[in-house]
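Notes follow the structure.
A protein chain is absent from this complex, but the other protein chains hold their places.
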Amino acid sequence: MKITELFDRGEFVVSAEVGPPKGIHIDGLIEEAKKYLGGITAVNVTDNQSSVMRLGSLAVCRQLLDAGLTPIYQLTCRDRNRIALQSDLLSAAMFGIENILCLTGDHTSLGDHPGAKPVFDLDSVSLLHTVCQLESGVDLGGNPLIGDPPKFAKGAVVSPCSDSIDAQLAKMERKVLAGCDYFQTQAVFEPEKFIAFMERARQFGKPVQLGVIIPKSAGMCRYMNNNVAGVHVPDDMLDELAADKERAKAGITGVEIAARVIRECRPYCQGVHIMALGWESKVPALLEQVGI
Amino acid sequence: MLITKLKSREDLQSLLPEKVFVLLCNGCKEVSFPEQEIEELISEFLTADKVTGVLTTDYICNPENLSLRLKRRRAMIDEADGVLVFSCGVGVQTVSDLLDDKAVYAGCDTIRLPGFQGVTPLEYDCGQCGECYLNITGGICPVTACSKSLVNGQCGGAQNGRCEVDPNMECGWERIYRRLEAVGRLDAIKCPTQIRNFAIDANKSH
Partner (left out) sequence: MENYTKYRLKSSEELIQTLAGTDHIFVVACNKCFKEFTSVDEPECDEFAALAKAGGKNVTGVIRVDFLCNKTQTLGRLRDIVPAETENVFVISCGLGIQTVADIVQLPVFAASDSIPCRGHHGMALTPKTCDACAQCYLNVTGGICPVVDCSKSLLNGQCGGAKDGKCEADPTKDCAWEKIQQKLAKLGRLEEFRNHPVQLRDYSKVNSKLISDYVRTIREKRFEGYYGGVHPSERKEMSAHVKLVRFPEPDVVVIPLSMHAGKPSVPLVKEGEHVRVGQRIGEQAGFIGASIHSSVSGTVLAVEERRHPTLGPGVLSVVIQNDKLNTVDESVRPHGDIEGLTPEEIVEIVKDNGIVGMGGAGFPAYVKLQPGKPIDAVLLNGCECEPMLTADYKVLLHYADDVIYGLRAIMKTVSAPRGVIVIEDNKPDAIAMLQEKTKGYESIEVLAVRTKYPQGAEKMLIKKVLGRSVPSGGLPADAGAVVSNVSSSKAIADAIRLGFPPIERVVCVTGERVHSPGNFIVKVGTSVQEILDFCGGIVGDDVTVKLGGPMMGIPQMELDVPVIKATNGIIAYEADHTTAVECIKCGRCADVCPMELFPLYFAKYVETGNIQGLKEQNIMDCMECRCCEYICSSKIPLVTKIREGKAAVRGMK
């Protein structure tokens, strides 16, 4: 099922995310996904996130599909050239994967193989363009595909709380022009910024899912403030988490914060994308608090 | 503009033979050359009786002049098991070509600084991509100003206008956006999707 169908029906689309392990055993991951994310529309599978080598997104998507869930296949342009990316897209389509998220990808220097050659043959925009090409039955080299071409719900990312909002919107426009169907945002902790962003992004006419992270601790938030681009946790939230460490550790504070953000932003977006970062078990509580 | 950095002591110690003839190239010293470190290293080698001779010269990438200058040192070179060259890779390859039957060792690693002519490196660079994007970026090169060489706009990694790879570097695409704004060319944002052609032939003209 393509999530664009749900957007078209005007539904508030909820997705979550899982990160594959650095290994080949995913029974636990699948179990957790079935248990906590079963009620959610779709589940993203990250692609060597943060340039840390992990089990492939494509393989895990396939396993999620078999387990009855709807995966969103994330592809970055850091590790593979246009040939490999197209090949993987065809593989995904063959497996029955219908939803993708096209990203440029973090630089190799940020991960655990800093000496690796960064590819970036394509970027998020040209990757979207490439997907559209394939959907039309022709590859990027101009060669016709054999048989029915693949069809995807094509997503991309945008950072509404970034400090370079103009450049982000410019890029967003280009992604739309290149064929993007929907957007998932980087984690939002400042509803005002998100609302202001949506005022300007509305003109592109594409559905946007609000990205949320369930914060685990003040320390984690400070780390994100310093190291994760586009993510900013304001001081009052840091204080809230630091106030009662037990509640924070239990996930109660985090869920409350995330729920507040969702509630405030809800009228301005077409869905929410939850990045649980290991706290998949808290997702049901969050959804409950928000009333989904 | 090529410059050099001295290889680590461990690297050099492990690969050098008993006796070496040392050749230093000062041709690009005006840009940068690890003169002092090399001098220290050579003193050590001299003390350890490892060196049959030292020649400090310049532009050893010029094979004719290299040949002229090495003529007087032939005996010292013959006496050595190998020739240790402190120069960029072009120099080492030139020496290796000339002294065809002698083991030639590179004492340095080569780095490239932005800029082609002169001896002053530039604060911007040309990636020699062969399909100049400067028309749609207001004159700031996305191939070199962006760490990922993206040609369709910013990635999501910029923080405070700085690149995720090097926080001392401004996000190239933010700079491009500001420049386009300044010269009234924001229309360039609406250009078609750009895809690099990595197979441009250096030899074929249009």
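Lettered A and B in written order, each chain numbered from 1.
Following the convention adopted for this analysis, contacts are C-beta pairs under 8 Å (C-beta built on N, C-alpha and C of every residue); 3 or more make two chains touch, one makes a residue touch a chain.
Values in this document were obtained by computation on a predicted structure and should not be read as measured data.
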| item | value |
| --- | --- |
| Option from B:Val95, B:Val151 or B:Cys171 whose C-beta touches the chain left out | B:Val95 |
| Touch list for chain B against the chain that is not drawn | 2-3, 5, 7, 15, 26-32, 35, 57, 59, 61-65, 68-69, 72, 88-97, 100-106, 108-132, 134-135, 138-141, 144, 147, 163, 165-166, 168-169, 179, 182-185, 200-202, 205-206 |
| Hidden partner chain, residues of chain A it touches | 108-109, 114-118 |
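Everything below uses one rule, namely that only the chains that are shown with their structure count from here on.
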| item | value |
| --- | --- |
| Contacting residues of chain B [partner chain A, same complex] | 147-161, 164-165, 171, 173-174, 177, 181, 189-190, 193-196, 198 |
| Residue numbers on chain A that touch chain B, as the complex places them | 82, 103-107, 109-110, 118, 120-126, 128-129, 140, 157-159, 162-164, 166-168, 170-171, 173-174, 177-178, 186, 229-230 |
